[in-house]
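With one protein chain held back, the other chains of the complex are shown just where they sit.
The block that comes next holds subunit A.
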């Protein structure tokens, strides 16, 4: 037995996958959007299972508050403020060097969503907000790529499979991107529930990639692991006037690019639209106004002497941290970065 055969032997023994399924996995391409708690579990399953290409997309860097549940990261990653996609790639390539990893350190936006998803067989939801989910929903239905939703908060989790041309979409179930204020940053989340959600998503991903359409879960699964409840919602009919799967206008793809984005509950506001930063030059520029400047090849974290923190990313994004107030964020931005 070659090392390659040995690696996947248990999975190949599982009849619904078998040798044929394994080679389909090897030819598969999966995109994981968001490398937080869901994304790290999704990536681990996909990479260990031998999916040929795994694209990882995330805009954020590792912080110590991530370590409780984001299973690919460690204390060193947080100390270095490494981008999550970089820290993930470091771990994943040690887990399975056969997999082609494509890391993208960026925000998914209406402008880049379609090109980021191009050539993918599946999109796995690792995001933490409905705005990005609606964007992925529209981009996937427009491109004909299945989208596997997952979400968790507190001890509750949900998952569903959305297949263009065959099932209704996320918009058919919920009309707006308003989460109603319940997020991981306001009511918390426990690690097991996210693992469970991402594992359900991963099972559906494996079924899809090996071509087992009959076994696809058609219900929307919803559970509360603390209060011992599990519910399956029967599929609802597609809405004929759904702007995505009915009318095919895909509104999230047509949305104006927003330059200002509040990262929910984290006292962080992202401002995009600056040209790419030369980080070495900006570290020097910011030094006089800051208590400490921490830099790595991907970003600078500047603790401002007046309070608050600016994080500059190579691609031109800036996070203003220590405030939830857009006006204050704009003013710090204008003062230190310019207009």
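Convention: a contact is a pair of C-beta atoms (placed from the backbone, for glycine too) under 8 Å apart; a residue touches a chain by one contact, two chains touch by 3 or more; residues count from 1.
Operating definition for what follows: contacts and distances are computed from a predicted model.
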item: Choices "Thiamine biosynthesis protein ThiS", "ABC transporter ATP-binding protein", "NADH dehydrogenase subunit E" or "Ion-translocating oxidoreductase complex subunit B" - which one is the UniProt name of the chain not shown; value: "Thiamine biosynthesis protein ThiS"
item: Candidate in contact with the missing chain, chosen from A:29, A:143 or A:158; value: A:158
item: Touch with the omitted chain, as defined above, among A:233, A:305 or A:334; value: A:233
item: Absent-chain contact - pick from A:38, A:57, A:169 or A:332; value: A:38
item: Omitted-chain contact residue, chosen from A:129, A:191 or A:296; value: A:129
item: For subunit A, the residues touching the chain missing from this view; value: 34, 36-39, 125-130, 133, 150-154, 156-158, 173-176, 178-180, 182-184, 189, 194, 197, 220, 222, 229, 231, 233-234, 236
